[in-house]
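Worksheet: one structure, shown below.
Only one protein chain is missing; all other protein chains are in place.
Chain IDs A, B, C and D follow the sequence of writing; residue 1 opens each chain.
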Amino acid sequence: MDIVILTIGTIMVIVGLRIFLTRSRALKLPYVCCLNFCMAALIVLYIKSPMGALTAVVYFISSTISSNAIAHTIGEMKKIEKTMK
Amino acid sequence: MDVLPLISILSCILGGIGVILHTDYINKIIMFAFLEAGLIGLITSFYYLDVSIISSILEPIGTVILLLGALKYAHLKRTKKKYSSEVPILAR
Amino acid sequence: MEIEVIKLIIASIICWINFVVVDTYFGLPKKPGVSGAEVIGKKIEKIGGNINGGYFMGNIVCSPDASAGTLMAAIFYYAMGFEGGLIAALLIFIGNRLCNDPGYAGTIGTITATILIYLCSGFIEPQYFIAGMVIAIFTIQGFHHAYASKLLGSIAKKMGRI
Amino acid sequence: MNVPYTLIYFYGISIISSIIIGILLKMPLKPNTNSFEGNILFPTVFVALGLTAIAEFLFGLDIILCVIIGVFSALFSKYINRIFPGVDYGN
Partner (left out) sequence: MNTMNLVVLTTYIGYFLLIIGVIGAIFGPMTNDPLKRLLNIEVPSMGVALIFLAYNETLALMTYIAVNSVLMLVFVRAIIKNEELEA
């Protein structure tokens, strides 16, 4: 098979398992970001047309926004836990 | 050439099990985003690009709604647990 | 078979250098752009990493900067040739603005990545740049947080951007 | 890469027209990195290049189209601060 797709697939499997196994919430987010990179690359390599590139960029921007929101909420959640304890 | 369906199926399974097993709100929502990534990969592997674009635009909206709900819910539970003992209920 | 592996390694080194230099030049490790990046920076510092490297990784997670720009340049170059890189720069600029980031790092990173891919388009095909960028981001984000943040902190200090 | 001489010419036209319109609109000359304001060099040039590339991909390039894209991109980057405002946190 194509080595490019194989390396991206193995990296995505490694990152998927690492998301599943890490304990702390804030350390999961870099793995989620790496996962979004792998998924956007796989989408383009599967669909070679410019429409596939458009799908990949829309998916990447929207998942970066959601991981941004998650990181912001972790900060707020920590503030709530600190003040209320 | 068809690594995308395999990978997205694996990430759907992992995401689904992760949402169930993790107990904290934010962990659950991170696993939900992981599951959603698998779903969008699978939709793209069926060559439905417009459905995939709409689904990937709506995904952060759902995630943000859930995050705001979890935040407000945690805030409410904290304030209720702190004050519920002193303030009698009728004095709300 | 091993020619492809060599091409892959060269592409990942080029992508790694490109996005680290552009991001460090635009002051990403100095301060967290968004409040989410600060949370990640504090957490990485707690587990033994460098605070500036932590801010760098937090900024990569939270807003699409030069790393996303390089990836999008490779993707659009693979799909549409040289003009794709320019379209990627526009889209990454809009993505930066959506994530509350002035947008300098992402757009300049995309343009430099497009130029680099165009220069190497003779013997390295753009699809190797896509995998190279994924390997580069994996070494930064997915491999070992404490070591990566120390490395990024030392690079930022060397470039005098702290 | 199929860029004949005329194509680069079109990109040049759109960049030059966007910079000229930008100067006419009295945008700040010096780009500073942590402000959300649009200035002459930063968003104008890249928006113009991106829009020209999109126009070239969708429908052919023409001199008039390039000038229109230059004007539009200068206007867009003049009021970028109101289209995509930078939110600064209260805390």
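Keep in mind that, in the parts below, contacts are C-beta pairs under 8 Å (C-beta built on N, C-alpha and C of every residue); 3 or more make two chains touch, one makes a residue touch a chain.
Computed from a predicted structure; not experimentally measured.
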Inquiry  = One chain isn't displayed here. Which of the visible ones does it touch?
reply    = B
Remark   = Absent-chain interface residues of chain B come out as 2, 5-6, 9, 12-13, 16-17, 19-21, 23, 25, 28-29, 32, 35-36, 39, 42-43, 45-46, 48, 50-51, 54-55, 58, 61-62, 65-66, 68-70, 72-73, 76-77, 80, 84, 89
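Note that in this section only the chains that are shown with their structure count from here on.
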Remark   = Higher number of C-beta pairs in contact (C-D or A-B) found for A-B
Inquiry  = Counting only Cα atoms for the centres, state how far chain B is from chain C in Å.
reply    = 27
Task = List, in ascending order, every residue of chain B touching at least 2 other chains.
result = none
Task = Name the residues of chain D that each touch 2 or more other chains.
result = 57
Task = Spell out the part of chain A that touches chain B in their complex, as residue ranges.
result = 1-2, 5-6, 8-9, 12-13, 16-17, 19-20, 25, 28-29, 32, 35-36, 38-39, 42-43, 45-47, 51-52, 54-55, 58-59, 62-63, 65-67, 69-70, 73-74, 76-77, 80-81, 84
Query = Which part of chain D faces chain C closely enough to touch in the complex?
reply = 1-3, 31, 33-36, 42-43, 46-47, 49-54, 56-57, 80, 83-84, 86-87, 89, 91
Note = In their shared complex, chain C is touched by residues of chain A numbered 2-4, 7-8, 11, 14-15, 18, 24, 26-27, 29-34, 37-38, 40-41, 44-45, 48-50, 52-53, 56-57, 60-61, 64-65, 67-72, 74-75, 78
